[in-house]
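FYI, not all chains are in this one, though none of them got moved.
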Amino acid sequence: MLEAAMKKAEVLVEALPYIKDFYGKRVLVKYGGAAMQDCDLKEKIMQDIVLMKYVGMHPIVVHGGGPEINAMLEQLGIVSTFIDGQRVTDLKTMEIVEMVLGGKVNKQIVAGLHASGGKAIGISGKDGMLIKARPLQGQAEMGFTGEVESINPMIIETLIENGYIPVIAPIGFDDDFNSYNINADLVAAAIAVAMKADKLVLLTDVPGLLRDPRAPESLISVVRVSELQDYMNRGIINGGMLPKIRCCIEAVTGGVGRTHIIDGRVPHSILLEVFTKEGIGTMFVNE
Amino acid sequence: MLEAAMKKAEVLVEALPYIKDFYGKRVLVKYGGAAMQDCDLKEKIMQDIVLMKYVGMHPIVVHGGGPEINAMLEQLGIVSTFIDGQRVTDLKTMEIVEMVLGGKVNKQIVAGLHASGGKAIGISGKDGMLIKARPLQGQAEMGFTGEVESINPMIIETLIENGYIPVIAPIGFDDDFNSYNINADLVAAAIAVAMKADKLVLLTDVPGLLRDPRAPESLISVVRVSELQDYMNRGIINGGMLPKIRCCIEAVTGGVGRTHIIDGRVPHSILLEVFTKEGIGTMFVNE
Amino acid sequence: MLEAAMKKAEVLVEALPYIKDFYGKRVLVKYGGAAMQDCDLKEKIMQDIVLMKYVGMHPIVVHGGGPEINAMLEQLGIVSTFIDGQRVTDLKTMEIVEMVLGGKVNKQIVAGLHASGGKAIGISGKDGMLIKARPLQGQAEMGFTGEVESINPMIIETLIENGYIPVIAPIGFDDDFNSYNINADLVAAAIAVAMKADKLVLLTDVPGLLRDPRAPESLISVVRVSELQDYMNRGIINGGMLPKIRCCIEAVTGGVGRTHIIDGRVPHSILLEVFTKEGIGTMFVNE
């Protein structure tokens, strides 16, 4: 038994250089996808985020919630139109989206962080006028589907300084205080830039950027911004991944230290990314 | 025109002694009833609360939301049972209650305060582990209808110190992080006591405690705790008002400076209560 | 009665946008003229200033006191010479000036602010070495009539931060710690510039700058610095008003947000200027 304990001690000590490097750093975690549906994965992600907080980092969570929204819309018999994979959000739908994201998913994450020993506050982008939004540009017919106009990170700073983990639902507001449904990846990138985060981690349902989408071993570990056009020309970046990769590029060129797409389906994927030399997934570098 | 302006100036100056008296004071406002349904009344309440903040008070808002909950439950075809006027809350209902209170009503109030020039943060009692709950005592069959076990006011202190108006949905959590639906009056009283608030104001749909419920002019302006039993014996306090009055008594004996039941249907009722010598409604005094 | 109260509430709420705009702003009030002689006007000015403090502004008062000085000199049988409207100040006169301004007028204002519910500290420009003075340039024969050489605003910052309203007598000191009698308008402008005040308000005995001095309705609401020469050429600005207007220009070109000449004879004139869209008097703009 003592030997087993000593092995555990060794593991803790191995993490020491990473803990040291990330002390006081701000890490923005976009939480979504499978990692949000599977109970076990979810618990592990919560533990990872709480651990990050305890060892001195400042994790900030932005979450999505598509499946929960769909389920509720379905129960209410509301049918949505989608254009280019984005939901057209009419007023009735927006009300449901806001309710589900801000009142259900957001609070579940808060409870999950508390259950793992953390101290969290769940807000939406309307609280503290955090996310100023506007309708998705050039696509007036999208209704209350919006994009980020500006970020006022004051409330996040307040929460961080007072020891809380901020959990943010991707809802924005406009000049007339209408609500907008914004893609959570976009919100995560915008907040990461506004807060000069040291790291942005997008939890996805793929291992990262793959040369061959069917071959996980073809993972590209590092993508330089300068190589991007080439990857697009060669068709390596396409459809599904394009929006996420755009977010990464925006973040990294906007001053975020490092940006990662990682596989949320891997247990403790965030911890692996943060406390492991190799990391996992694909990292974007501003070169 | 100058004369009109000078009259306005006089009014501002008349408010000066009240502004002075309440400088730095904490005022808990339970917001609910008609004042929440009528758009015009709602806007006026928002203005009142923002004004209080600007002249140096610290308003804290706890809100209800029964009608919105009912509407959503109805849309979803969920039928509730009520025992003694309290909803029996099963898991499915609780999910809807939490979503409507925390995701819709709460954020509407936040937006309203922003529209009036304030700076607000909407949270539920799960955020920052604000409201520890337990099932309503002695009534196990009430499901997730709960009562306050304890209040951890740290997050409210943080928000107040940083210039925000906290807006609180009356949702609690238990040891297993289940959610509980708690009466908003009870929550308001418990938070007022925990924060040693200087004032608790319950917005209701009656003018206050009336000797004769049909005669508004029979309003009792001040109720001493010592007179209470007498009022009950004489049937002046009964059914509908009893729970609210119990909240007031709990607050005032728990150390809250002054506790008021006022008529939320009167425009700017809070301002009248705070900035007027006579005040409105019924005040409870710990004598 | 309730209706009257509700009207008052409406007025308070109307002031909200102005209160919001001026929150945390520094407003320098030069107090003098008729507003200082008339008891009723005086009380109203005191109320205005205290109200400004309570709703989050930082008023700073600089006062004159010519009539009181004259009265005391007369009682003592001291006769003064005046050159270009400025008193020639010999040592004996200076002693009286300092005593009357710093010991009488200054403390009366402090008491007036206290009577209106404020918290004030009265100092002269010698305290905390606030106003470094020199003899009025090119006019050696003026004795201890001086002008501002430099401002050390540290004591004002200290008082403001600790919740006090600073009340300042326009007395300066030179390298040998001689006292100087300085025009209060000049002092107000210099302190406003040194403190990067957001507003300078000169209380005068005229409605503002008039196209026709006999016609109050010919008031010029806004004067651009660039138009000034033209006004002077046309004789609109002349004799009596020239020094005051020079102060305004100095302040506005020195970085003070807005500078106003208002009519101190109008009750609550400061409040009207600050909390009214139209304002009163003449505003100087650095354009």
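Before moving on, here are some points about what is shown:
Read from first to last, the chains carry the letters A, B and C; within each, the first residue is number 1.
What we mean here is this: a contact is a pair of C-beta atoms (placed from the backbone, for glycine too) under 8 Å apart; a residue touches a chain by one contact, two chains touch by 3 or more.
Bear in mind the structure is a predicted one, so any value in this text is a computation, not a measurement.
Within the whole complex of this structure, the shared sequence is present as 6 copies, and 3 of these are drawn in position.
As a convention for this text, only the chains that are shown with their structure count from here on.
Of all chains, C has its CA centroid at the greatest distance from the CA centroid of chain A. Core chain by CA centroid proximity to the global CA centroid: B.
Chain B and chain C have CA centres that are 45 Å apart.
Chain A and chain C have CA centres that are 55 Å apart.
In this assembly, the C-alpha centroid of chain A lies 35 Å from the C-alpha centroid of chain B. Shown for chain C are the residues that touch two or more other chains, of which there are none. Residues of chain B that touch chain C in their complex: 1-2, 5-17, 19-20, 23, 44, 47-48, 50-51, 54-56, 116-117, 266-268, 271-272, 275-276, 278, 280. Residues of chain A touching chain B in their complex: 75-76, 95, 98-104, 106-107, 110-112, 114-115, 119-124, 126-129, 154-155, 158-159, 162, 164, 171, 173, 177, 179.
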